[in-house]
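One chain of protein is taken out of this complex; the other chains stay put.
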Amino acid sequence: MTTTVVSVVTSRSQYARVKTALQALTEDDRVDFYLIVSGGALVHRFGDLSDIISEAGMEIDKKIHTLLEAGEPVAQAKTTGMGLVEYATAFEELDPDMMLTSGDRHETIASSLAASYLNIPVVHLEGGEITGSIDDKVRHATTKMADYHFVSTKRSKEIVSQLGEPADRIYRTGCPSIELAEQVVQEERTEYDPQTEYGGVGDTVDVSQDYIVIQYHPLPTEYKSNYDKTQELITAYEQLDIQAFWFWPNMDAGTDQVSKAIREYREQQDADGVRFFISLDPHDYLTLVKNAACMLGNSSVGIRECSYFGTPAVNIGERQQSREQGPNVLDVDCDADKIAEGVRSQLQHGSYPQSMIYGNGNAAQKITDTIVELDPELKPPMTPDLVGYQEKIDQ
Amino acid sequence: MTTTVVSVVTSRSQYARVKTALQALTEDDRVDFYLIVSGGALVHRFGDLSDIISEAGMEIDKKIHTLLEAGEPVAQAKTTGMGLVEYATAFEELDPDMMLTSGDRHETIASSLAASYLNIPVVHLEGGEITGSIDDKVRHATTKMADYHFVSTKRSKEIVSQLGEPADRIYRTGCPSIELAEQVVQEERTEYDPQTEYGGVGDTVDVSQDYIVIQYHPLPTEYKSNYDKTQELITAYEQLDIQAFWFWPNMDAGTDQVSKAIREYREQQDADGVRFFISLDPHDYLTLVKNAACMLGNSSVGIRECSYFGTPAVNIGERQQSREQGPNVLDVDCDADKIAEGVRSQLQHGSYPQSMIYGNGNAAQKITDTIVELDPELKPPMTPDLVGYQEKIDQ
Amino acid sequence: MTTTVVSVVTSRSQYARVKTALQALTEDDRVDFYLIVSGGALVHRFGDLSDIISEAGMEIDKKIHTLLEAGEPVAQAKTTGMGLVEYATAFEELDPDMMLTSGDRHETIASSLAASYLNIPVVHLEGGEITGSIDDKVRHATTKMADYHFVSTKRSKEIVSQLGEPADRIYRTGCPSIELAEQVVQEERTEYDPQTEYGGVGDTVDVSQDYIVIQYHPLPTEYKSNYDKTQELITAYEQLDIQAFWFWPNMDAGTDQVSKAIREYREQQDADGVRFFISLDPHDYLTLVKNAACMLGNSSVGIRECSYFGTPAVNIGERQQSREQGPNVLDVDCDADKIAEGVRSQLQHGSYPQSMIYGNGNAAQKITDTIVELDPELKPPMTPDLVGYQEKIDQ
Partner (left out) sequence: MTTTVVSVVTSRSQYARVKTALQALTEDDRVDFYLIVSGGALVHRFGDLSDIISEAGMEIDKKIHTLLEAGEPVAQAKTTGMGLVEYATAFEELDPDMMLTSGDRHETIASSLAASYLNIPVVHLEGGEITGSIDDKVRHATTKMADYHFVSTKRSKEIVSQLGEPADRIYRTGCPSIELAEQVVQEERTEYDPQTEYGGVGDTVDVSQDYIVIQYHPLPTEYKSNYDKTQELITAYEQLDIQAFWFWPNMDAGTDQVSKAIREYREQQDADGVRFFISLDPHDYLTLVKNAACMLGNSSVGIRECSYFGTPAVNIGERQQSREQGPNVLDVDCDADKIAEGVRSQLQHGSYPQSMIYGNGNAAQKITDTIVELDPELKPPMTPDLVGYQEKIDQ
């Protein structure tokens, strides 16, 4: 008896985080695994993942285009609506025993809702994390719809429980991205140059010298000031004297503002010392980050994977403000001087010791084993005692 | 300075519950109120509300058809997806200060998501209620996306808080449906016959004699057995010797099974003593219920409005199992004998004293006043302490 | 080398017309045939075809729910839009050599457009027919998008050519529905009673005596008067003294008005002598029609299949006004007296000789053979000479 599992990949960052789990599910004989690729993961501008996924040995069962030209909140809402419409058709056809989803992005809720309507149990990875950004709304809403929770940290486990989820449905598997990080550590590629294989545009970076990795995403709730914020970051970088690999932002609302600032920087100010990429294979990306002198921006990678690598990270602004951090992270406001000062301080400090706060590198196997052992069914409705309600009813 | 509010009505039951609040918002000079009618509320089979709403003095600003032919979960998912796509367009055009939504049905989450993506603060009525049905998943997920909570009961207020919502964003306004109930009480229409005005089909009920009101909705998670369950209810009714007004079910998954059983009962077994209706104006419906000897089925009206009327209610099965109840409710399993016995026992008991568990009848004004006084903004991201997390981070 | 063909079935009437072709394609080893069932063909109210298709030996490859609660033009437009969105996904996944579509209904254009965008050659059955109804707009628009035309009649072939389509892309295959008619003729079931197998509601018809078959569809362009028109038909029937099988209308805009009139007739006027059905298997339906004393209404069956059977037909109003007719058809205005008079006259005349105007009963094989022999490719752009344009360009 095999267990049938379906999962939807909608962006490169989400893919990077769950890749090892998807591979483990693909390879395990006890599991029939269906992979749907959708949204930004099919779009060149944000890094079409089709080839990358195939090269990683996974078959793509369905491609479902849903991404409206983004950069505006209304387009994100519609992308989610399109996803809901079409994932429903796909899930009904595939008729899986469970649907595995991850994280906090808006596409997440489309697959969770579609599965919920179809009475397919939802397994949610990375619930209970608190970053302090608007994405958390979606994450916690997904927790309330999910039937099983595979969490990364001790804090997350406790928070999911406090949100009224039954304890016997919460598993601490660790984050599958840490498993990928562990693979990267074991390979010991201490000097890796992505420019040969991936191209990119801009100056050539000498990877035998110190470099930093920059990844700055828009903040959807304040999307009109994303242009200004990106310029603070550019001004900060101009004050520093170090090479950089700079990655284009994800497709959240505001992405056009961030991209515009970067594009002007490249075209009108030369962007000395910077190499720009759309995306790398997650494995290569993490190798680049592991070897970096510092990670700069507001990506969760600075906090999550870098804690495992010990790579110093400068975390800008509010996007990750409440996320659990290891010792490697320095938080700064989105101000050019403070950003530059933060990077200088981290470069001086150098590498940090490894932290296992997000897992110890065997999440994929844990996830697969747990899935196989589950006899998946919808969770019972929440009862008052699950959120600690005990008083007598007043009348 | 007026406050601009938008709300979406998608079904007759939802409309009945919020009608007084919508009217108060329409009439209040401090508020610009936009009403969108959508989904099942535009469909004849489930009671097209267009005329009813106009007659109640409210203008319909937009009609948005979203309802796929229902009776199957996949159609519900798609209806929600269509709603998300089109509400996003509508909300962007109307550009309101806040979006008011209510309850727990699947359409709710489409408007909540659309507003969330567009950074429009969401006000959620009736959060924190626990019924024990699958609808609660959607209700609690909506709570995690909403920015303000206007709850009905003390228990609900505490539960919303336990789910990690800031205390200063939770208002106990009571349920606007109780205000409608209070209006009905004040009118003192002790004998009301809907057959003249609305027609209906089946036998003629003599409203000067005892009658019961039956309303039985499908259970989406087990939608294949809804036919059998409805037959239990029919068998139970056949054992009783009392007239009945029977209302067709809502459009949840499984509605075709319930309808089929009722239709066969009508067409092949005569359904002696029963008058069938699709829907009445909420006001007339509640008058009918207030005067009834007993309310039978699994509608929340038996628990909510009937507690205020003191009308005895027999509540079948799990759909409302964890909902807060006043003394007027008798819970029974979905078994013909037990249902019949329950009705007999309630008929013998007769009317109960009024309970104010769901509010004291002034919710609409409280809601309007609170909205006017709000300076609406998105809630801050949830922090760990809001769900009572206090331990130090482990590493 | 097999040819891969996909087709979408969206209603019972469309299915009835192409059934033999779909079966021939399913059974032919030279063809990989994919069948998508969608729209009204999945909805109970209009006759869910899933079981009927499976029993006919065909596998359903995809079910795609698209039907919005109909009865309003806006819902039809949205149903078509939903179809376009999802058929595009399905066609991309199946990657067929061609897409086979039929007829004139609005769903047709969704599949034709989806295929056109994806550069999949479109084969259109039943192009060039002129009925005189608004459906023709869609039919002729589809002709302009189709790459191959499999037509039924000589007139159709000439009209498709006049519309600027290349002669070598127009094949006169005959209509596959006539093949089904031929099968029915060969079976010689001269007395067939659908009431045992299908139930239905209303009076019992004695099939050893004369009966008529009534099928009246709404006219979308004037959908507000469909209620009145249906009442003319009812009044006409009341003047006659013959039993009838009456079929509910299709899901075109206006269906609610037609249904309402029929429902009231049934519930308030008893409808003496009438048995009502939602739908039968096409085979059984045609047997019933073949044995009927007269076919009454505005269905194309009265003109198309009845010409082959020689069953007298009374064709009401404009819906089929320009369709090619055999000698068996009497056209009448939608007026109660004229309808009744027409039926009386046809009953007196009795059966007509067989006409082969719509084909000689081997269309399915011709269609399949033609498909196998095609090396399908997109048609070249239309040139001025194809529509007979010869003058010199003026400047």
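As written, the chain order gives the labels A, B and C, with residue 1 at the start of each chain.
Here is the rule we use: a contact is a pair of C-beta atoms (placed from the backbone, for glycine too) under 8 Å apart; a residue touches a chain by one contact, two chains touch by 3 or more.
Keep in mind that what you see is a predicted model, and the values were worked out from it rather than measured.
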**OP:** Would you indicate which residue among C:Gly132, C:Gly199 or C:Gly350 is in contact with the undisplayed chain?
**Re:** C:Gly132
**OP:** Have a look at C:Met145, C:Val185, C:Leu240 or C:Leu347 and name the one touching the chain we're not showing.
**Re:** C:Met145
**OP:** Touching the absent chain in the whole complex: find that residue among B:Asp28, B:Glu69, B:Glu86 or B:Asp284.
**Re:** B:Glu86
Original post:
At which residues does chain A meet the chain that is not included here?
Top reply: 42-45, 65-72, 74-75, 78, 82, 201, 256, 267
Original post:
Please identify, in ascending order, the residues of chain B that touch the omitted chain?
Top reply: 62-65, 82, 85-86, 89, 92-93
**OP:** Tell me where the left-out chain touches chain C, residue by residue.
**Re:** 73-74, 76-78, 80-89, 92, 106, 109-110, 113-114, 116-119, 130-134, 136-138, 140-145, 154-155, 158-159, 162-164, 220-221, 253, 321-322, 324-327, 355-357, 378, 381-384, 387-389, 391, 393-395
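In the analysis below, only the chains that are shown with their structure count from here on.
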Subject >> Centroid spacing, where centroids are CA-atom means, of chain A and chain B in whole angstrom >> reply: 38
Subject >> Multi-chain contact residues (two or more partners), chain A >> reply: 82, 85-86, 89, 92
